[in-house]
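Structure first, commentary second.
Heads up, one of the protein chains got dropped from this complex, but the rest are sitting where they should.
As written, the chain order gives the labels A and B, with residue 1 at the start of each chain.
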Amino acid sequence: MTSTNREKSVVVIELQGGNDALNTVIPYNNPLYYDFRNNVGIPEGEVLHLDGEVGFNPNLTPIKPLWDQGNIAVINGIGYPNPNRSHFRSRDVWYTCESEKIGAEGWLGAAIRDLDARGENVLTGVNFGRGLPRAMVCKGVPVASVANLETYGLMPDIQDEKSRQYALEAFSRIYGPTETKDIVAQVLSETGSNALKGADRLRSAPGLYSSSVEYADTPISQSLRNMAQVMSAGLGTRIYYTMHGSFDTHSNELPAHAKLWTDVSTAIADFTSDLEEHGLADDTLILVFSEFGRRIKDNGTGTDHGSGGAAFVIGGGVNGGLYGEYPSLRPEDHSEGDLHFTNDFRSTYATILNRWLELDPVPIVHGDYEQFGFL
Amino acid sequence: MANRDVELIGHLMRRAGFGATREQLGAYVAQGYEATVESLLDQTAEQRMGDDLIRRFHPELSGMMGTLGSGENWLYRMATTTTPLREKVALFWHGIFATGYPKVIHGKALSDQVRMFRHKGMASFRDLLVELSQDPAMIIWLDNQDNHKDAVNENFGRELLELFSMGVGNYTEQDVQECARAFTGWTLGNREYMELRSMRDSDWPYGRIAWHFEFQEDDHDFGEKEFLGQRGPFNGDDIVDIICQQEATARFISRHMYSFFVADEPPVPEWPYTEPQDPAAIDLLVQAYFDSGYDITAMLRALFNSDFFKDEAVWYRKVKSPVELVAGVLRLTGEFDRPRKEILDRYQQSIFMGQFLNNPPSVEGWHQGTDWIDTGSLVERINFASQQLGDATKPGVGAMVERIAHTPSVSPEMLVDACLDQVGAIQVSEDTRRELVDFASVVGSPDDAGHGRIAEVLQMVASTHEFQRA
Partner (left out) sequence: MTTVQDIPEIKLLEYRMTLGMTTMEGRGFYYPMDVGIADDGRMYVSNRSLENVTRGVRVTMCDIDSEYYGTFAAYGQSPGQFVWPSACTLDSRGRVYVSDEATHRVSVFDREGTLLSTWGEHGAGEGQLDTPSGLAFDAADNLYVADTYNHRVQKFTADGRFLMAFGRQGSGAGEFNLPWGLTVGADGCVYVADWGNDRIQKFTADGAHIASYGSSGRGDGEFRRPSGVAVDANGYIYVADWGNERVQVLDAAGGFVQKLRGEATLSAWAANFLSVNVEEGEARSRANLEPEIDYFVDDPHEESSHIEKYFWSPVSVKLDRDGNLYVTESNRHRIQVYQPARAYA
C-alpha cells in the first residue's frame, strides 16, 4: 500500500568510527583484495554476489532482499579531496560540507531550516540519541534529541505520577505567557512552553503505534523502532538521525565487524518491513554513511584509519544499483595506502536534497555538485 | 528572606564564579563585599580536587586520548576550586581565543592552552597574547605552522587583530600582512610528525605526545616591517607590544569583559556599528587597562567594585552558559567530594545543552545570551538542574534539606523562601514565587514534616527561569 499525501522524509544512519568499506562491499574478484587482506578478509565463498565483481559482506544478508528488489543504491568510492583520517575532523567535514575550513552549520540543520522556513514545527528534525550531531546544528533551528521516546520530556526523573503532574502544571504556568518586557524572560517562557508542547506530542507517538514487526533488542533497532513510531504518528518530522558504532576496528575486526553489520542490517530490514506495513516505504529514504573507510592493507587483526568509503541509499523510491566507480586496488592508484575516492559525498547529499526533499542543494552543500541517478 | 547584602554577594558569585552555597555567601557577607572581591582576585590559596586524585582514578583525565578528557578535567576544577574566578576568567578567554578539537585533535594540547589561561589570564594582557601566539594548539588551529618566511599564511596574523585584540576597522590589510610576517617561524616542534598524527588521529603506538612551541630562526622573516604606523624589524613580541598600546585594543577587551561579566553585548560583528550599552563602563575599564599597564586583574577589580556591576538592573540579565549551569549545580550538590565516575555524565550534560568545552562552534566562540536557549537545550537544562537538586542523597542537597527542615517553615510561603535562599539567595519574580507557593501547598502530605516535600520544592526551584539565569 502506498500513501499519497505524506511528505517525504530522510533517515540518516551514521556508522560511527569508520566503516571498513572494503569488507562491506567486497571486490572478491580482485586478487589484490586477498593480497592486502591476508588476515582480515572475507573468503569469496561467503560473499553475497551483486554483479560478478563485488558483493556484500555476508552479515548484510538481512538487507540482501532489498537489493534484489532494486531498493538499494550502493555508492562506492565516496569521499572528499584531501581526506582527513581523524574521526572528529572527518565527521565534521561530512556534517558541515566544508572540507577546507571549519564549517559553521550542519547540512541537515540547514535542510530543516529550509523545510520549515517559518519555524512552525519544533519536530521537523529529531535525533535519536543523546546530544546533537553537528550535522543537525544550525543557528536558530530547534531540533529535539530523544534518548528514549517513552520517557522523553520534562522532569522524567520524578517517579511519582501525581508529583510529576503537579510539577509539569507548575512548569507550564511559570513558563506561560508573560507580560514582562524582560527579553530573557520572554525567550525562556516561549521556549519552555514550546518544549512542553513538543514533548507531549513526541511522547504520544508510542501510544498511537502498533506493528507486527518485532525489533531486536539492540540500540540501533530500538532507535529505528522509535523513528517508525514518530513517523506513524504523523508529527510532521522530515529528518531523522541516529548513530551506531563503533566501527573503529583497529583490532579484532572480523568478529566485531560481523556483529556490527548484523545489528545494523537486521535493524534496517525490520524497519523497512515496518514502513511497508504502515504504508511509508515509498516516502522514506535511508542514507547510511561513515566518516571514512579503512586502510587497504590490514594490520594483522584489524585495519587502521583510511579514506574512500561506501554509502547506501535505501528506500522504495530509490533506483537500486551500483553507483560511483569502485576505487582501484592497484598500489600505484592508492592515496597514501588508502582507497582513492571517486565521487564527492556532496553529490549524494545534493541528489537527496534536490530530488527527494526538493530543496536547493547549492547553498547547503556549498557548491554545485553533479547529482546521481539513484533518484 | 535574604537581605540585599546577601543577594549582592550572590550576584557577584554567579558572575565572578559559578554561584555559591548559602553558607559560603554568609561567610562572604561577613567579610564584606570589597574583601570578597579581593579574595576572588587572590589566587594564592587555592584548594580543590587535586590533580593526583583525578589522575589516579581517571587515567583518561591524565592521558587525554579522547575528546572529553580535557573538558571533564576542567569541570572538576570549576566544581571544586576555592578560586572560581580563575576558572571563570579561563572560560572567558576560551570563549574569545576559541580553539577547538576538530582541527587540533589533541586533548592535552587544548587542556594545556586552558592551563595557560589559568596562569596568564589574570596578569598582563601583553604576556597573555605572547603566550597565546606560542601556544601549540593555537598554532595548529590557525595554521601558523604553515606561515613561512617565503610563503606567508596570514590566518593567525589576521585573527590576532580581528578576533583577539582590536576588532575590524582599526587596521589595514597591510597591517595584517606585516603582522603575519612577524610570526613566521613560530611553529611546533617535530611539526611534520605531529601534524601527521593529528591528521590521522593517531595515538599509536604509545598514546599522545604533548606538543611544544619552537621558534625556527631560519624560517623567520627578520626584515623591516611597517605595522600600525611604526617601523622596525619586528618579531611577534614587538607586534604584541604595539597592539597593546592601541586604544582600540583596550576598548575591544573591555567590551568583551563587560559582555561576559556584566550584561550581554550584541555579537562581536555588530560592534563597529553599535555603541556599547554603557559607554561610561567601557571608559572606566579602558582607564584601568592603561593605568595598570594592561593588567587584567586591575580591570576586573575595577569592574566588580563598580556601580554598574552592582546595579540591580543587571542582576539576572545573563543566561548561564551550559558549563556555568552545570558547574554551579555541582557546587551546590557537593557531589564530587572525591573522584567519581559520574563526572563523565555531568560533563556530557553541558554538551547536550549545547556547550562542548574545547569544541566551540567556530573561531568566534559561542553565541551567548538567549542563543543558549532552544527547545532541545532548555529541556536538558531543566531536567539536569531539577534532577540534581531534587536528589537529597547528594551531600550538598541533603545538607540544604536538613537546614530547611530545621527552620520553622510551616507555611508554603516560608518553605519556598527557604528553598530560594538555600540555592544561593536567588530572587524570583512575583509570578514565579506564587506558582512555587501553589506547588508547595499541593505536594507532599500536609503533615509531612519529612524531607521529600522539601526536595520536591528544591527541584521545582531549579526548574524556574530565574535559576537558568546569572
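Basically, a contact is a pair of C-beta atoms (placed from the backbone, for glycine too) under 8 Å apart; a residue touches a chain by one contact, two chains touch by 3 or more.
Treat the numbers as computed from the prediction; the structure is a model and nothing was measured.
S.K.: Touch as defined at the start, partner being the missing chain; which of B:24, B:39 or B:62 qualifies?
M.R.: Of the candidates B:24, B:39 or B:62, B:62 is in touch with the missing chain.
S.K.: Check each of B:16, B:79, B:116 or B:330 against the chain that is not shown and name the one that touches it.
M.R.: B:116
S.K.: In the full complex, which of B:5, B:127, B:203 or B:241 touches the chain missing from this view?
M.R.: Only one listed residue reaches the unshown chain, and that is B:203.
S.K.: Please identify which residue in B:4, B:341 or B:406 touches the non-displayed chain.
M.R.: If we include the chain that is not displayed, B:341 is the one touching it.
S.K.: Write the list of chain A residues that the hidden chain touches.
M.R.: 246, 248-252, 256, 295, 297-302, 304, 336-337
S.K.: Footprint of the hidden chain on chain B, which residues?
M.R.: 51-52, 55-60, 62-63, 65-66, 68-69, 108, 112, 115-116, 119, 189-190, 192-194, 196-197, 200, 202-210, 212, 214, 338, 341, 344-345
Keep this in mind: only the chains that are shown with their structure count from here on.
S.K.: I'd like to verify one number: the distance from the centre of chain A to the centre of chain B, where each centre is the average of its C-alpha atoms, in whole angstrom.
M.R.: That gives a centre separation of 34 Å.
S.K.: Which residues, counting only chain B, touch chain A once they are in their complex?
M.R.: 67, 100-103, 105, 198-202, 204, 316-319, 348, 351-352, 354, 361-363, 367, 369-371, 373-376, 378-380, 382-383, 386-387, 390, 429, 431-432, 435-436, 438-439, 442-443, 456, 459-460, 463-465, 468-469
S.K.: Residues of chain A touching chain B in their complex?
M.R.: The touching residues are 84-89, 92, 102, 104, 122, 130-132, 137, 139-145, 153-158, 163, 166-167, 170-171, 173-175, 178, 180, 183-185, 187-189, 191-192, 194-195, 198-199, 304-305.
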